[in-house]
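Every protein chain of the complex appears in place save one, which is left out.
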Amino acid sequence: MHNKTNTPARSVIAAALALPGLLPSSAHSQVTAPNATLVQFKFLYYKDYQQSGDRMTVKSPALYLLTPITDDWVFEIGAVYDSISGASPYYHTTLSGASGKGIHDARKAADVTVTKYFANRTSVAVRGAYSDENDYRSTAGSVTIRHATPDQNTTFTIGGGYSGDSVFPTVGTPQTYYKRTYDAIVGISQVFTPNDTGQLNYYYAHQSGYLTDPYKAYWGVDNRPMVRAQNALLARWNHYFESADATLRTSFRYYWDDWDVSASTVTLEWAQTLPAGWVLTPGLRYSTQSAAWFYYDPVYDPILGAPFPPGYLQNPNGIYSADQRLSAFGAITAGLKVSKAFAGGWIIDGKAEYYEQQASWRIGGDGSPGLETFKAQMYQVGVTRKF
Amino acid sequence: MRFAKTLAAVGAALSMGVASAQDVGKAAPAFDLPSSAAQNVRLADLKGRVVYVDFWASWCAPCKQSFPWMNDMQAKYGAKGLTIVGVNVDKKREDADKFLTGTPAKFTVAFDTTGKVAEAYQPKGMPTSFLIGPDGVVRAVHIGFRDKDREDLEREITAALGGARQ
Partner (left out) sequence: MKRVVLLVVAIVLVAGCESMGKVQPWQKGNLAKPEMAFDPDALEARFADHTYFSKEAASGGAGVGGGGCGCN
């Protein structure tokens, strides 16, 4: 998206989280059909920039609906409209402002999930998602099965998904590229005490096809492998502090793939309940990642100059990328969310976050040199109604 | 070796929930709890009546749906010998009171804030109802409350009352 090719049904992943736990049903991580309808609208304003200038701006209104159909069937629908504009780097942090115009794109995406709850504390959710923008289309589907033990203290999850994407860049000779992704998840959620719950998931994804950024390939030098195997281990823990009437949510994710990227991400959120239905949630996130093996620093070939990596002439069809996202860095997000509940099942909330990536913030190795600091601000406002 | 033992222990722990704790056919455990009225509610005082004991909490979503139905049942069958007792398990009485303000109960409500009665009855989910006959023996146990359960539950109540449905 945001760098001109983007996310489709990718957010489908988060929707898999839209399991019963999102409703004020009885204790989460149980497999019981929710019995209340929920409608949610949220608007995101996102803007990123670096020292040498503004980059992308995204405005996204989004909608989510969850409704039980009968005692055992639940229907969910999500939709988002991303309005994207701005410039993104051709290579490293050299902005594409040369032509002065930048881009303007709109992405529409929607997904539907149908879940059936069975008597033996098992649920099966089938989801379909579609995303469309001027140079990218994605169709995806998934199935997720959950099963809880009789005491509902342990829940097992297994899921599998497929996504078929086509890319038709607006530069270069008109051409359509394809990419497909298979992904799977296995996980356990466990209630440990009346105030503690944890989750551990293993996630695997296999991408194949055209994985390069066509704009960076056209304006700079970018040619990525045609396969990417990804793994993630995610551990989460929520603890309720009775004396404070607050919840601490923590997560740790370890990620590794066959592009040699490995990353560790920690998040902390403190949800503080206050009188009159207010909840204040400050949050912190830290992530550190290594660079992909084919990422090259902004040191260019002595003869060809930027954007060519050294030795390019000897291997012009080699695997290269100057994409900052594949560099080594550490990143911090600090945010604050405020929400207020009103009578009649209404909740209004707002969130503000600041995000920054810096090579020097990397832990476990050196950050990639020569890149401008990447910064972003994110603001969200939302309203939720529960019936 | 240790890993295998751990796995076996986990397996045993996980499978423990299979047998129903408060089995049908056993005598219902006695209770003596504070209620919304002046005196306590005692199961012993209700001997000779059909008692529908329902464990509920302010945080239990299906409980909201079950209250109007229980109000209905109490109104219909109270004169024929039915007493419904909604045993609340909230640790804080205010949470239960808040729920009752929005969802009134036209039946007896008892407060089991320490959870001792719940421990005796071992409800397997929230809510869980125990239908107790006039002889003090548990006739039926129902976990959860769904729309489609109403018919079956009402049939069990009328059977216990020994009469035809009204």
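The letters A and B name the chains in turn, as written, and every chain counts its residues from 1.
Following the convention adopted for this analysis, a residue touches a chain if its C-beta (ideal position, glycine included) is under 8 Å from a C-beta of that chain, and two chains touch if they have at least 3 such contacts.
The structure displayed is predicted, hence computed values, not measured ones.
*Asks:* If the hidden chain were put back, which of A:67, A:83 or A:230 would touch it?
*Replies:* Reading the full complex, the residue touching the unseen chain is A:230.
*Asks:* Footprint of the hidden chain on subunit B, which residues?
*Replies:* Here the touching residues of subunit B are 3, 6, 9-10, 12-13, 16-17, 55, 57-60, 89-91, 95, 115, 118-119, 122-126, 128.
Definition applied: only the chains that are shown with their structure count from here on.
*Asks:* Which residues of subunit A touch subunit B in the complex?
*Replies:* It is residues 23-26, 32, 34-36, 70-71, 149-152, 154 of subunit A that touch subunit B.
*Asks:* Looking at the complex, which residues from subunit B come into contact with subunit A?
*Replies:* 14, 16-18, 59-62, 65, 124-126, 144, 146-148
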